[in-house]
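Worksheet: one structure, shown below.
Removed from the display is one protein chain of the complex; every other protein chain stays in position.
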Amino acid sequence: MSINVWSILKFFAYVAIIMFFLFPIAWIFNMSFMTNDEILRKVPVLFYEPTFKNYIGLWEGEIAIEGFATMYVYFKQNLINSAILSVGSVSVTLLLGVPAAYAFARYKFKGGEDIAFTLLSFRFAPALLIILPLNLYFSEIGLYDSYFALIWVYQLITLPLLLWIVRGYFEDISPDIEYAYRLDGHSWFQSFWKISIPLAKPGIAAASLLCFIYAWNNFVFALILGSSQIQPVTVGALAFITASAIPYGLIACGIVVSVLPTLILALFIQKYLVQGLSLGAIKG
Amino acid sequence: MSYLDLDNLSKSFKDDKIISNLNAKIEKGEFFVVFGPSGSGKTVLLRLLSGIMMADSGEIKMDNQIINELHPEERDVSMAFQNFALYPHMKAYENIASPLRAKNKNMPENEIHEKVNEIANLLKIGHVLNQFPKELSNGQKQRTSLARSLVDKPSVVLLDDPLRNVDAKIRFEMRLELPKVLKEFNTTVIYITQDFREAMALGDRIAVLYDGKFNDIDSPKNIYQNPSSLTTAKLFGDPTINNFDATIKKQNGFVEVDVNGEHF
Amino acid sequence: MEYDKSFFNLYFFTIIIELLLGLGIALLLAKRNWLNNILGVLLVLPLMIAPALASLIWRLLINPNFGIVNYLLSFIGIDDFTWASHPDTVLFTLIMVDVWVFTPFIMILLLAGLRSLPRQPFEAAELDGVPEYYKFFRITLPMLFPFILTASLFRLLESIQQFDIIYALSQGGPGESSMVFQVSAYLQTFQYTNIGKAAAMMVVLWAICYFLCHVFVQQWHKLKIKTKGELLQ
Partner (left out) sequence: MSHSKMKSAIDTFLKGKMSRRDLLIKAGRYGIGFAALTKLMGMQVTSALAAQDFDWKKHSGTTIKLLMNKHPYMDSMIAELDNFKALTGMNVEYDIFAEDVYFDKVTAALSSKSSEYDAFMTGAYMTWTYGPAGWCADLNDFIQDSNKTNPSYNWNDVVGNLRDACSWSGVAGDVPGAAGSKQWCMPWGFELNSVTYNMRYFEKAGMKPPGDLVEMTDQAEYFTKNAGSNEWSYGIGTRGSRSWATIHPGFMSAYANYGLVDFENNGGKLKAAMNSQASKDFHKQWVKMIASSGPANWSGYTWYEVGNDIGAGASAMIFDADILGYFFNGNPDNKEAGNFGFHGFTPNPSASAPTPNVWIWSLAMSNFSKKKDAAWYWMQWCNGPENAMAGGVKHNQVNPVRESVWASGDFDDKIRGTSPGYMEQYNSSIDGSKIHFTAQPLFFETTTEWAAALQEMQTGSNVDETLDKLASKIDRMMKDVGLA
């Protein structure tokens, strides 16, 4: 009896969660195949002839509004920019953050905690506070409007996140396992590469995914520090709104397309996320 | 000339002296048991010997070479950890093969295969080589860990209370089996335990560690019969008898034992 | 300041709801099967949409003229819900959208945490026939606590600064009802061009974050040591 109640509750929990979190997503997906006329109805249309006009328009970058004007969108370039910025940022973060996280987890050196905390404090440096001075600074040293500068600034968001998540995972690995590997005759670097990193993989995977998402979604840094040539999809998609319409179909379509790379990455990473326990018994 | 020479070794953490001015000379091929109560610094000693920790002062000489400053991977020492420290993401076979791959860069795969199987069969784990550590029983984990420390025939094997985390039956079996296996390798063994019976059963010599140094180093028989101090004697007493709250005092040249108010 | 109250309400409610919901979902999805694996990825979708765009879409979803959410609500008798356009409902709306976007963040971290917990304590508890709730409160929760702290730390720091959802949905209105620190700092910087004043506000914000963060990190260290039982060396 009690098991029944429990599983009924569980069923409703699933339904509620799916409805709340995924229904809007499904509706966005749905809208991406609709015209604005079909989207903006008092009573929603459920059956309509799906149009690929939005997708084609995004791809071609030119949307002709019949007898009125031609709308230009630079979404493809925005997508490429987002990809460069996010992949670049996450790569740099992994390169710097994983060894640093390891150092903070393993070596209790003097001032180590202070450095770790300072790095964390970058994360809560309010963007509005630093963005104007940064703009001034980057203009002065000729870094305004460069991918490099943005990837650098993105580290403020991604590096602390990765550092603090991955650090916890490293701390969970028994140091004896690493010592054992070194006593086998492997160098410090080999034990880091072959033991510590593989064992912290679920944490590194989860942190990288989050870093990627945050880099991908960043808005204000790119907006202020870059020309329209290097704007990511987040800024680009807002430009769909014109003086003659809010093309919701196109915006929905832009969201769908902009989410796809992250979704694919998440699916790819998922096996590591899931791996967590299956390696299990890290402690013995 | 002894093979392993510990000269005035000291190690402390903050203000805590764990090991102070410890001396020992260990012969080649000897089964040297370090016995001491928990918290006496046995594990620290092993870590100093293996290079995981560096001594504050004193010297460790191996074959007349000072090895204090050498990294773990540079010392011809292997170790089996109390908690096994198996690599969870590698199968038992790869766990055991690890030292072979590390120290003999170009060892052909078939030779590795041969050596791993040889030691695995000797330790009766030939049938679990294809399993991950989490799929092994504690006894099998322990044997895998031993196999890993022995497979490359190191000059010195450090065994950190290897029987502590296995159940009584296996412990009993292994106590008989271990000396035989180790003899075949003709290697110097430093074995840590806090079980005096185990120490007596296994050791060629026993060193009794407390107060940061070796207080007795002698054959099991001698230590048992002629302990150099009361503390040693107490440690080697049968635990069931000593299971009372007892105060031991030296009074008027006599030893006085005070148990629940009664004097002996 | 006049917006102290909504400031407090917004952050604390939001984070507590996100934590509880994130933990609940993580527990629900902890067991590995095809449904949970798929949901584990799909439920991250809201986080993958930039908050600025997510808010734009939510504005449409809750638009009284065209919004699907309003349409569906009318079936259960809720007509003319005022959402972000009335002081009584604006906080609810902001929290709802924030929860929608950011619960997945907590969910990912806790799910990864749950799945990396060592098994022995659970196995032992199962052998002893310990009841579920006891297992949850005495084993799962304490072991998960460092993860919970990390997740809430990041959410707290983020939501104290993050303004795009609030700005897109209510600009701090109606009236002053959802005016928070960072929205007013944004207005000072970019609309009023009182850059100095805005910077001063931001420094205060930074100091608050610094303090909160410090407390959190200390707790985090303590918990780590406690849950580990022993710290090596």
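Read from first to last, the chains carry the letters A, B and C; within each, the first residue is number 1.
The rule is simple: a residue touches a chain if its C-beta (ideal position, glycine included) is under 8 Å from a C-beta of that chain, and two chains touch if they have at least 3 such contacts.
These figures come from a predicted structure and were not determined experimentally.
Asks: Among the chains you can see, which ones touch the chain that has been omitted?
Replies: Taking every chain of the complex into account, the missing one touches A, C.
Asks: With the full complex in mind, choose from C:I17, C:L72, C:L187 or C:I208 the residue touching the hidden chain.
Replies: C:L187
Asks: In the full complex, which bits of subunit C touch the chain not displayed? Write them out.
Replies: 59, 62-66, 80, 82-87, 169-176, 187, 189-193, 195
Asks: Extract the touching residues of subunit A with respect to the undisplayed chain.
Replies: Looking at subunit A, the ones touching the missing chain are residues 35-37, 40-42, 65-70, 72, 131-133, 135-136, 139, 144-145, 223-224, 227-229, 231, 235, 238-247.
Basically, only the chains that are shown with their structure count from here on.
Asks: Taking each chain's centre as the mean of its CA atoms, which one is farthest from the centre of subunit C?
Replies: Between subunit C and the rest, the longest centre separation is with B.
Asks: Using mean C-alpha positions as chain centres, tell me how far subunit A is from subunit B in Å, no decimals.
Replies: 49
Asks: Determine the centre-to-centre distance between subunit A and subunit C, using the mean Cα coordinates as centres, and give it in whole Å.
Replies: 16
Asks: Could you work out how far the Cα centre of subunit B sits from that of subunit C, in whole Å?
Replies: The computed centroid separation for subunit B versus subunit C comes out at 51 Å.
Asks: On subunit A, where are the residues touching two or more other chains?
Replies: If we look for residues of subunit A contacting two or more partner chains, we find 174, 280-284.
Asks: Which residues of subunit C touch subunit A in their complex?
Replies: That would be residues 24-25, 28, 32, 37, 39-53, 56-58, 60-61, 65-66, 68, 71, 100, 103-105, 108-109, 111-112, 114-120, 146-147, 150, 153-154, 157-158, 160-161, 164, 182, 185-186, 189, 195, 198-199, 202-203, 205-206, 209-210, 213-214, 217, 224, 228, 232 of subunit C.
Asks: If you look only at subunit A, which of its residues touch subunit B in the complex?
Replies: 174, 176-177, 179-188, 190, 195, 198-199, 279-284
Asks: For subunit A, which residues are in contact with subunit C within the complex?
Replies: Subunit A reaches subunit C through residues 10, 13-14, 17-18, 20-22, 24-25, 27-28, 39-44, 117, 120-121, 123-129, 132, 161, 164-165, 168-169, 171-172, 174-175, 202-203, 205-206, 209-210, 213, 216-219, 233-234, 237-238, 248, 251-252, 254-255, 258-259, 262-263, 266-267, 270, 273-274, 276-277, 280-284.
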